[in-house]
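A single protein chain has been omitted from the complex, and every remaining protein chain is retained in its original position.
Going by the order they are written in, the chains are A, B and C; count residues from 1 in each one.
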(Lines give C-alpha, C1' and ligand atoms only; values in the text may rest on other atoms or scores of the structure.)
Protein backbone atom coordinates (compact mmCIF):
# COMPACT_ATOMS: atom_id res chain seq x y z
CA UNK A 1 0.00 0.00 0.00
CA UNK A 2 1.27 3.48 -0.86
CA UNK A 3 1.22 5.96 2.00
CA UNK A 4 1.51 9.63 1.10
CA UNK A 5 2.21 12.67 3.28
CA UNK A 6 1.53 16.31 2.47
CA UNK A 7 2.39 19.74 3.88
CA UNK A 8 3.77 19.67 7.45
CA UNK A 9 3.04 15.94 7.80
CA UNK A 10 5.43 15.36 4.90
CA UNK A 11 8.00 17.65 6.49
CA UNK A 12 7.79 16.03 9.94
CA UNK A 13 8.01 12.50 8.64
CA UNK A 14 10.67 13.56 6.17
CA UNK A 15 9.38 11.93 3.01
CA UNK A 16 6.50 12.45 0.59
CA UNK A 17 5.52 8.82 0.09
CA UNK A 18 6.48 5.29 0.95
CA UNK A 19 5.28 1.76 0.37
CA UNK A 20 4.01 0.07 3.53
CA UNK A 21 3.34 -3.63 4.12
CA UNK A 22 0.42 -3.78 6.48
CA UNK A 23 -2.56 -5.87 7.45
CA UNK A 24 -4.17 -2.98 9.34
CA UNK A 25 -7.95 -3.31 8.94
CA UNK A 26 -8.69 0.45 9.28
CA UNK A 27 -6.95 3.78 8.91
CA UNK A 28 -6.79 4.09 12.70
CA UNK A 29 -4.95 0.75 12.92
CA UNK A 30 -2.49 1.89 10.25
CA UNK A 31 -1.82 5.05 12.28
CA UNK A 32 -1.04 2.91 15.34
CA UNK A 33 1.46 0.88 13.30
CA UNK A 34 3.11 3.98 11.87
CA UNK A 35 3.41 5.68 15.29
CA UNK A 36 5.17 2.62 16.67
CA UNK A 37 7.91 2.93 14.06
CA UNK A 38 9.87 6.02 15.05
CA UNK A 39 9.58 9.24 17.03
CA UNK A 40 9.05 11.34 13.90
CA UNK A 41 5.97 9.29 12.99
CA UNK A 42 4.79 9.34 16.58
CA UNK A 43 5.04 13.13 16.63
CA UNK A 44 3.42 13.64 13.23
CA UNK A 45 0.37 11.66 14.35
CA UNK A 46 0.23 12.89 17.94
CA UNK A 47 -2.89 15.04 17.38
CA UNK A 48 -5.33 13.33 15.04
CA UNK A 49 -7.76 16.27 15.25
CA UNK A 50 -5.14 18.25 13.31
CA UNK A 51 -5.00 15.63 10.54
CA UNK A 52 -7.12 14.56 7.61
CA UNK A 53 -6.94 11.32 5.64
CA UNK A 54 -7.75 10.31 2.09
CA UNK A 55 -8.22 6.68 1.06
CA UNK A 56 -7.72 5.97 -2.63
CA UNK A 57 -7.84 9.73 -3.25
CA UNK A 58 -11.14 10.35 -1.51
CA UNK A 59 -11.55 12.00 1.87
CA UNK A 60 -12.10 9.32 4.51
CA UNK A 61 -12.49 8.74 8.25
CA UNK A 62 -10.23 7.15 10.85
CA UNK A 63 -12.45 4.06 10.90
CA UNK A 64 -12.49 3.66 7.09
CA UNK A 65 -11.56 0.03 6.20
CA UNK A 66 -8.36 -0.58 4.26
CA UNK A 67 -9.28 -3.88 2.55
CA UNK A 68 -8.34 -3.61 -1.13
CA UNK A 69 -7.05 -0.05 -0.72
CA UNK A 70 -4.00 1.00 -2.77
CA UNK A 71 -3.28 4.50 -1.51
CA UNK A 72 -3.66 6.28 1.82
CA UNK A 73 -2.70 9.93 2.29
CA UNK A 74 -2.29 11.95 5.50
CA UNK A 75 -2.30 15.74 5.60
CA UNK A 76 -3.44 18.76 7.61
CA UNK A 77 -6.79 20.47 6.95
CA UNK A 78 -6.80 21.93 3.46
CA UNK A 79 -6.19 25.60 2.83
CA UNK A 80 -6.85 26.15 -0.87
CA UNK A 81 -8.72 28.95 -2.57
CA UNK B 1 -41.90 72.19 -11.94
CA UNK B 2 -40.69 69.61 -14.46
CA UNK B 3 -42.68 66.38 -14.50
CA UNK B 4 -41.06 63.38 -16.19
CA UNK B 5 -42.56 60.07 -17.30
CA UNK B 6 -40.72 56.84 -18.07
CA UNK B 7 -41.47 53.44 -19.62
CA UNK B 8 -45.22 52.70 -20.00
CA UNK B 9 -46.17 55.80 -18.02
CA UNK B 10 -44.46 57.87 -20.73
CA UNK B 11 -46.21 55.87 -23.44
CA UNK B 12 -49.67 56.17 -21.89
CA UNK B 13 -49.39 59.87 -21.25
CA UNK B 14 -47.76 60.36 -24.62
CA UNK B 15 -44.86 62.56 -23.69
CA UNK B 16 -41.55 62.19 -21.79
CA UNK B 17 -41.65 65.47 -19.83
CA UNK B 18 -43.61 68.62 -19.36
CA UNK B 19 -43.54 71.74 -17.23
CA UNK B 20 -46.42 71.92 -14.77
CA UNK B 21 -47.60 74.97 -12.82
CA UNK B 22 -48.84 73.61 -9.51
CA UNK B 23 -49.27 74.47 -5.89
CA UNK B 24 -49.76 70.83 -4.91
CA UNK B 25 -48.26 70.37 -1.43
CA UNK B 26 -47.42 66.66 -1.92
CA UNK B 27 -46.83 64.12 -4.69
CA UNK B 28 -50.30 62.65 -4.03
CA UNK B 29 -51.89 66.08 -4.55
CA UNK B 30 -49.98 66.51 -7.81
CA UNK B 31 -51.30 63.13 -8.97
CA UNK B 32 -54.88 64.26 -8.24
CA UNK B 33 -54.30 67.39 -10.35
CA UNK B 34 -52.80 65.42 -13.23
CA UNK B 35 -55.58 62.82 -13.22
CA UNK B 36 -58.20 65.59 -13.49
CA UNK B 37 -56.62 66.81 -16.74
CA UNK B 38 -57.44 64.15 -19.33
CA UNK B 39 -58.35 60.48 -19.62
CA UNK B 40 -54.81 59.43 -20.57
CA UNK B 41 -53.47 60.90 -17.31
CA UNK B 42 -56.34 59.39 -15.35
CA UNK B 43 -55.58 55.96 -16.83
CA UNK B 44 -51.83 56.21 -16.33
CA UNK B 45 -52.30 56.95 -12.63
CA UNK B 46 -55.24 54.60 -12.04
CA UNK B 47 -53.20 52.07 -10.03
CA UNK B 48 -50.68 53.80 -7.79
CA UNK B 49 -49.35 50.47 -6.48
CA UNK B 50 -47.96 49.91 -9.99
CA UNK B 51 -46.11 53.24 -9.93
CA UNK B 52 -43.02 54.69 -8.34
CA UNK B 53 -42.04 58.32 -7.93
CA UNK B 54 -38.78 60.22 -7.70
CA UNK B 55 -38.56 63.74 -6.36
CA UNK B 56 -35.53 65.73 -7.46
CA UNK B 57 -34.03 62.49 -8.73
CA UNK B 58 -34.39 60.55 -5.49
CA UNK B 59 -36.95 57.83 -4.84
CA UNK B 60 -39.83 59.29 -2.83
CA UNK B 61 -43.25 58.49 -1.40
CA UNK B 62 -46.75 59.65 -2.31
CA UNK B 63 -46.80 61.91 0.73
CA UNK B 64 -43.42 63.51 -0.01
CA UNK B 65 -43.79 67.34 0.12
CA UNK B 66 -43.18 69.31 -3.09
CA UNK B 67 -42.12 72.65 -1.58
CA UNK B 68 -39.00 73.84 -3.42
CA UNK B 69 -38.93 70.76 -5.65
CA UNK B 70 -37.79 71.22 -9.27
CA UNK B 71 -38.36 67.79 -10.78
CA UNK B 72 -40.84 64.96 -10.19
CA UNK B 73 -40.71 61.70 -12.16
CA UNK B 74 -43.29 58.92 -12.42
CA UNK B 75 -42.47 55.42 -13.63
CA UNK B 76 -43.21 51.72 -13.09
CA UNK B 77 -41.11 49.57 -10.73
CA UNK B 78 -37.55 49.37 -12.04
CA UNK B 79 -36.29 46.36 -13.93
CA UNK B 80 -32.55 46.91 -14.40
CA UNK B 81 -29.74 44.43 -14.00
CA UNK C 1 -17.45 59.81 1.89
CA UNK C 2 -15.15 59.20 -1.02
CA UNK C 3 -15.33 55.59 -2.15
CA UNK C 4 -13.38 53.78 -4.83
CA UNK C 5 -16.58 53.15 -6.80
CA UNK C 6 -16.36 53.34 -10.57
CA UNK C 7 -19.86 53.93 -12.00
CA UNK C 8 -20.58 53.97 -15.72
CA UNK C 9 -23.91 54.30 -17.54
CA UNK C 10 -23.43 53.94 -21.26
CA UNK C 11 -24.98 52.90 -24.54
CA UNK C 12 -21.76 51.33 -25.84
CA UNK C 13 -20.84 47.68 -25.26
CA UNK C 14 -18.20 46.87 -22.66
CA UNK C 15 -15.52 44.19 -22.68
CA UNK C 16 -16.03 41.91 -19.65
CA UNK C 17 -12.52 40.47 -19.90
CA UNK C 18 -10.78 43.82 -20.17
CA UNK C 19 -12.91 45.31 -17.38
CA UNK C 20 -12.32 42.36 -15.05
CA UNK C 21 -8.56 42.43 -15.68
CA UNK C 22 -8.25 46.17 -15.25
CA UNK C 23 -10.40 46.12 -12.12
CA UNK C 24 -8.39 43.31 -10.49
CA UNK C 25 -5.07 44.93 -11.45
CA UNK C 26 -6.13 48.24 -9.90
CA UNK C 27 -6.58 46.67 -6.45
CA UNK C 28 -3.85 46.37 -3.84
CA UNK C 29 -3.90 44.04 -0.86
CA UNK C 30 -7.22 42.49 -1.88
CA UNK C 31 -7.58 38.71 -1.64
CA UNK C 32 -10.87 38.36 -3.50
CA UNK C 33 -12.43 39.80 -6.64
CA UNK C 34 -16.02 38.97 -7.62
CA UNK C 35 -17.67 39.93 -10.89
CA UNK C 36 -21.28 39.57 -11.96
CA UNK C 37 -22.31 39.99 -15.59
CA UNK C 38 -25.92 40.24 -16.77
CA UNK C 39 -26.71 38.97 -20.24
CA UNK C 40 -29.80 39.57 -22.40
CA UNK C 41 -31.71 36.27 -22.43
CA UNK C 42 -33.91 35.10 -25.22
CA UNK C 43 -36.17 32.89 -23.13
CA UNK C 44 -38.20 31.24 -25.86
CA UNK C 45 -36.19 32.08 -28.96
CA UNK C 46 -38.46 34.91 -30.10
CA UNK C 47 -36.67 38.01 -28.81
CA UNK C 48 -35.78 40.45 -31.56
CA UNK C 49 -34.16 42.99 -29.27
CA UNK C 50 -34.36 44.55 -25.84
CA UNK C 51 -34.71 48.27 -25.29
CA UNK C 52 -33.34 49.61 -22.01
CA UNK C 53 -34.69 53.00 -20.95
CA UNK C 54 -33.20 54.93 -18.05
CA UNK C 55 -33.51 58.24 -16.24
CA UNK C 56 -30.50 60.35 -17.21
CA UNK C 57 -29.59 62.52 -14.28
CA UNK C 58 -30.85 60.12 -11.67
CA UNK C 59 -29.31 56.86 -12.85
CA UNK C 60 -25.68 57.51 -12.02
CA UNK C 61 -26.59 59.13 -8.70
CA UNK C 62 -28.72 56.13 -7.74
CA UNK C 63 -25.96 53.67 -8.65
CA UNK C 64 -23.37 55.71 -6.76
CA UNK C 65 -25.58 55.78 -3.70
CA UNK C 66 -26.01 51.99 -3.83
CA UNK C 67 -22.25 51.52 -4.20
CA UNK C 68 -21.54 53.86 -1.29
CA UNK C 69 -23.93 51.89 0.89
CA UNK C 70 -22.05 48.71 -0.04
CA UNK C 71 -18.72 50.34 0.85
CA UNK C 72 -20.15 51.30 4.25
CA UNK C 73 -21.43 47.79 4.93
CA UNK C 74 -18.47 45.73 3.82
CA UNK C 75 -14.71 45.99 3.93
CA UNK C 76 -14.17 46.69 0.23
CA UNK C 77 -11.29 47.89 -1.88
CA UNK C 78 -12.86 49.02 -5.12
CA UNK C 79 -16.20 48.46 -6.78
CA UNK C 80 -17.38 48.83 -10.35
CA UNK C 81 -20.83 49.13 -11.89
CA UNK C 82 -21.37 49.35 -15.65
CA UNK C 83 -24.94 49.43 -16.99
CA UNK C 84 -25.91 49.85 -20.61
CA UNK C 85 -29.03 51.45 -22.04
CA UNK C 86 -30.50 51.63 -25.53
CA UNK C 87 -31.03 48.74 -27.90
CA UNK C 88 -29.52 45.35 -27.04
CA UNK C 89 -29.54 42.04 -28.88
CA UNK C 90 -29.99 38.58 -27.32
CA UNK C 91 -26.74 37.42 -25.66
CA UNK C 92 -25.46 40.99 -25.39
CA UNK C 93 -23.96 41.87 -22.03
CA UNK C 94 -26.27 44.38 -20.43
CA UNK C 95 -24.39 45.18 -17.23
CA UNK C 96 -21.67 44.11 -14.83
CA UNK C 97 -20.56 44.74 -11.29
CA UNK C 98 -17.23 43.95 -9.67
CA UNK C 99 -16.12 44.06 -6.04
CA UNK C 100 -12.77 43.57 -4.35
CA UNK C 101 -12.16 42.75 -0.72
CA UNK C 102 -9.62 41.16 1.55
CA UNK C 103 -12.19 38.45 2.32
CA UNK C 104 -14.19 36.36 -0.11
CA UNK C 105 -17.39 36.61 1.91
CA UNK C 106 -17.34 40.40 1.78
CA UNK C 107 -16.64 40.45 -1.95
CA UNK C 108 -19.49 38.00 -2.65
CA UNK C 109 -22.02 39.65 -0.37
CA UNK C 110 -21.26 43.15 -1.63
CA UNK C 111 -21.66 42.02 -5.25
CA UNK C 112 -25.01 40.39 -4.43
CA UNK C 113 -26.09 43.52 -2.58
CA UNK C 114 -25.17 45.74 -5.53
CA UNK C 115 -27.18 43.49 -7.84
CA UNK C 116 -30.21 43.29 -5.57
CA UNK C 117 -30.41 47.06 -5.12
CA UNK C 118 -29.57 47.85 -8.72
CA UNK C 119 -32.45 45.60 -9.86
CA UNK C 120 -35.12 47.38 -7.85
CA UNK C 121 -33.72 50.81 -7.01
CA UNK C 122 -31.85 52.07 -10.07
CA UNK C 123 -34.04 53.72 -12.72
CA UNK C 124 -33.81 51.28 -15.60
CA UNK C 125 -36.73 49.76 -17.50
CA UNK C 126 -36.56 46.93 -20.00
CA UNK C 127 -38.82 46.46 -22.98
CA UNK C 128 -38.74 43.26 -25.01
CA UNK C 129 -39.51 43.34 -28.73
CA UNK C 130 -40.69 40.01 -30.12
CA UNK C 131 -42.14 39.56 -33.62
CA UNK C 132 -43.50 43.06 -34.12
CA UNK C 133 -44.79 43.19 -30.56
CA UNK C 134 -43.11 45.00 -27.68
CA UNK C 135 -43.84 44.76 -23.98
CA UNK C 136 -42.37 46.16 -20.80
CA UNK C 137 -40.72 43.61 -18.54
CA UNK C 138 -42.62 43.35 -15.25
CA UNK C 139 -40.77 43.79 -12.00
CA UNK C 140 -40.68 40.53 -10.07
CA UNK C 141 -41.92 40.32 -6.50
CA UNK C 142 -38.91 38.21 -5.61
CA UNK C 143 -36.58 41.05 -6.62
CA UNK C 144 -38.33 43.35 -4.19
CA UNK C 145 -38.33 40.59 -1.56
CA UNK C 146 -34.57 40.16 -1.99
CA UNK C 147 -33.99 43.61 -0.51
CA UNK C 148 -35.45 42.50 2.81
CA UNK C 149 -32.54 40.11 3.28
CA UNK C 150 -30.23 43.09 3.65
CA UNK C 151 -32.15 45.10 6.23
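Here is the rule we go by: contacts are C-beta pairs under 8 Å (C-beta built on N, C-alpha and C of every residue); 3 or more make two chains touch, one makes a residue touch a chain.
As the structure is a computational prediction, the values presented were derived from the model and not from experiment.
*Asks:* Identify the visible chains that the left-out chain touches across the whole complex.
*Replies:* Looking at the complete complex, the unshown chain comes into contact with A, C.
*Asks:* Determine which one of C:63, C:115 or C:139 touches the chain that has been left out.
*Replies:* C:115
*Asks:* Which is it among C:42, C:68 or C:144 that touches the chain not included here?
*Replies:* C:42
*Asks:* For review purposes, identify every residue of chain C that touches the missing chain, sorted by number.
*Replies:* 15-22, 24, 27-42, 91, 93, 102, 104-105, 107-108, 111-112, 115, 146
*Asks:* What chain A residues would touch the chain not displayed?
*Replies:* 4, 6-8, 54, 57-59, 71, 73, 75-81
Note that only the chains that are shown with their structure count from here on.
*Asks:* As a quick test, compute the distance in whole Å between the mean CA positions of chain A and chain B.
*Replies:* 71
*Asks:* Using CA atom averages as chain centres, what separation in Å is found between chain A and chain C?
*Replies:* 48
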